[in-house]
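Here the complex is missing one protein chain, while the rest keep their positions.
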Amino acid sequence: MISNDGLQASFFKLRSNKVFELFVIGIIIFSAVTIGVRTYDLPPLMIDIIVILDITITVIFLMEIIVRFLGEPIKKNFFKSAWNIFDTSIVIVSLIPIEDSELALVGRLVRIFRVLRMVSIIPELRMLLNSLLKALPQLGYIMLMMFIIFYIYAAVGSIFFSEINPELWGDIAISLLTLFRVMTFEDWTDVMYETQAVYGLSWVYYLTFIFFTAFAFLNMIIGVVVNVLEEEHERERQKHAEEMGEPTLMDIERQIAELRTLIVEKAEEKH
Amino acid sequence: MISNDGLQASFFKLRSNKVFELFVIGIIIFSAVTIGVRTYDLPPLMIDIIVILDITITVIFLMEIIVRFLGEPIKKNFFKSAWNIFDTSIVIVSLIPIEDSELALVGRLVRIFRVLRMVSIIPELRMLLNSLLKALPQLGYIMLMMFIIFYIYAAVGSIFFSEINPELWGDIAISLLTLFRVMTFEDWTDVMYETQAVYGLSWVYYLTFIFFTAFAFLNMIIGVVVNVLEEEHERERQKHAEEMGEPTLMDIERQIAELRTLIVEKAEEKH
Amino acid sequence: MISNDGLQASFFKLRSNKVFELFVIGIIIFSAVTIGVRTYDLPPLMIDIIVILDITITVIFLMEIIVRFLGEPIKKNFFKSAWNIFDTSIVIVSLIPIEDSELALVGRLVRIFRVLRMVSIIPELRMLLNSLLKALPQLGYIMLMMFIIFYIYAAVGSIFFSEINPELWGDIAISLLTLFRVMTFEDWTDVMYETQAVYGLSWVYYLTFIFFTAFAFLNMIIGVVVNVLEEEHERERQKHAEEMGEPTLMDIERQIAELRTLIVEKAEEKH
Partner (left out) sequence: MISNDGLQASFFKLRSNKVFELFVIGIIIFSAVTIGVRTYDLPPLMIDIIVILDITITVIFLMEIIVRFLGEPIKKNFFKSAWNIFDTSIVIVSLIPIEDSELALVGRLVRIFRVLRMVSIIPELRMLLNSLLKALPQLGYIMLMMFIIFYIYAAVGSIFFSEINPELWGDIAISLLTLFRVMTFEDWTDVMYETQAVYGLSWVYYLTFIFFTAFAFLNMIIGVVVNVLEEEHERERQKHAEEMGEPTLMDIERQIAELRTLIVEKAEEKH
């Protein structure tokens, strides 16, 4: 009988194993394929097979989570990772036997979210998602500005145009959706021509809206690009300074000062 | 009874107070929500409540403006800020009692513009807007160029196509709007196929227009990006030079010159 | 009677005069406005006025060209500038009296092109146009690549789809236009669903086309941005080096070498 520590260490080894990782990725892909296959009309036999496969996948995922949990040296750290909590929840919800047809839909949705486990397994995707999420807060104020523009235009739109076409301008929520549609240029002229028949100047409303949002959007993109370039620039400069051992101008300055001291010393010596 | 100066100072403290600022932001958000709620069909009781709330909001805004005015050390500076003038006008117009149904619409519009007070209150949004406005003049000449392209194409379009579809090409103003629609790619082929049935070569008109505007637009974006990057670059270089105390090459040059003087001096000493 | 040279000099002065320039710009804008006004339905009196105004504008433009020609110190240089030739042609064609209704259209077109004189008069616009034109050749190869993609897809499209919808895929020219439409995403799914009803795999055709063109387009933009940034970077570096008088590392190296010579000399002196 091996010790608890030894068991933990061997589970830790297993979960860090490349083959184990590839096996889990394979199961996730296989699980994604079964989800895709279920959207087609299938013969009853096929559906039975898929149900069995689904149970198998759930069991494998459960075992994988257990391995990862047991492999964790300090148990409470396991639940500090949002990804671990996400993985565990998905597996636990999959385990609940569902009879009700209403809940069956929820069950299918949970199975779909298993595909997201791909992100939790592949480190590069996890890093990518983190960098995407980190970019969001910078956009905070410009998003707020954009929302203010949207809100004001939606309020104006639902005051003036709600009687012309309640399906597009009925209340402020519908108006916000319509304005989003206008921003994507999706049949925006149809929306405009309709209101222009009543208010001849309503093209001013649409054109200013398009200009404001396009301008704010452009600034958002530029903001992100500038930020990314700067970070990249900073990282490169540091890397350059460290790896190449390139001296800075400050080093040069110090060496000249040393030279000066040396000259003074040597001159003193001779007296 | 405290002195006038003491009163001004305490108002100044109040208006710089973080809690006071958050309270005002809260009132603006609340005011925005009531605007949104009014676009829905409401029971009469609800409308009465909103009217009362609206009066309350107006009174709070009035008091806030008074606090900010009294808190200003030099009174005439208050009206030098465009934002103060904007805020005051919005509040004053809200105070006018409106009976007429025509003017009631104006009253509702003014209430919507209260949402813009968000920008005047939150310094980050104010800075953002300033930087957006500062970027505009650089675009001056390229916008003029684009307008010349639009104008020439609109004139040509209304000469050739006005008889084909007066709703799209009737006069130069309508043609400008139609060309803007073509630039956003909104059902532009419908516009083209219609005129192409009469003038077989009219695709040349649309394609050259799309190329010219896309090219000018691209240059506009590049211009802005380059400008922002340069400013950023300049700012960073200065920051770097100042904060890090990093010497410049000119400092190094000066130190070498000092060294030379020192060597000459020491050599002279010995004679 | 003043000498010929004195006359040339005074014309040269006149044409360089700021007020004269603003006057000409004013006339061009006025000419543009009359073009716009003519696209509306006008009472006969108005049309008569416009005809008279048009003659006046033509005469002013003729006089301006004469002033500029006489103000040119070396006459043959006048026709070396493409803008001068453009201006002169526009004015000469405007002078030809047109009776024929067919040619009247040409006359109106020529009048529209007068608006382009704005570009020849305002130096900033001329520079902008030059920089736009200079950017074009860099795009040469990527444009050729894009044309090859378009041509291959158009040929394939007109072989497979010409029987499905001859109006969209009839021959290679029409197919090229249809593909341009697909590239702008203008109702491209309508085009696709139609052919997909016959060839179930035709989505491959559209999706690969969209990917290739989007990718080539993205590269085109990146190419231009990189180029502009580099030029800007180069210009700034030179400006920085020149204006600031900042020494280069090579200067520092030379000064250290001089220091070495000095030390050797001083050491020799003492012996």
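Note that the chains are named A, B and C in the order they appear, and that numbering of residues resets to 1 at the start of each chain.
Everything below uses one rule, namely that a residue touches a chain if its C-beta (ideal position, glycine included) is under 8 Å from a C-beta of that chain, and two chains touch if they have at least 3 such contacts.
Just so we're clear, the structure is a prediction, and the values are computed from it rather than from any experiment.
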item	value
Visible chains in contact with the missing one	A, C
Touching residue (missing chain; options C:L62, C:V93 or C:L229)	C:L229
Contact set of chain C toward the excluded chain (per top definition)	141-142, 144-145, 148, 151-152, 155-156, 158-159, 162, 170-172, 175, 185, 187-189, 203, 207, 210, 215-216, 218-219, 222, 225-226, 229-230, 248-250, 252-253, 256-257, 259-260, 263-264, 267, 270
Touching residues on chain A - with respect to the absent chain	32, 35-36, 39-40, 105, 108-109, 112-113, 115-116, 118-119, 122, 124-125, 128-129, 131-132, 135, 177, 180-181, 184-187, 221, 224-225, 228-229, 232, 236, 245-249, 251-252, 255-256, 258-259, 262-263, 266, 269-270
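Definition applied: only the chains that are shown with their structure count from here on.
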item	value
Same or different contact residues where chain B meets its copy chain A, judged by the half mark	different
Where chain A and chain B are represented by their mean Cα positions, the distance between them in whole Å	29
Two or more partner chains touched - positions in chain B	185, 187, 225, 229, 248-249, 252, 256, 259, 263, 270
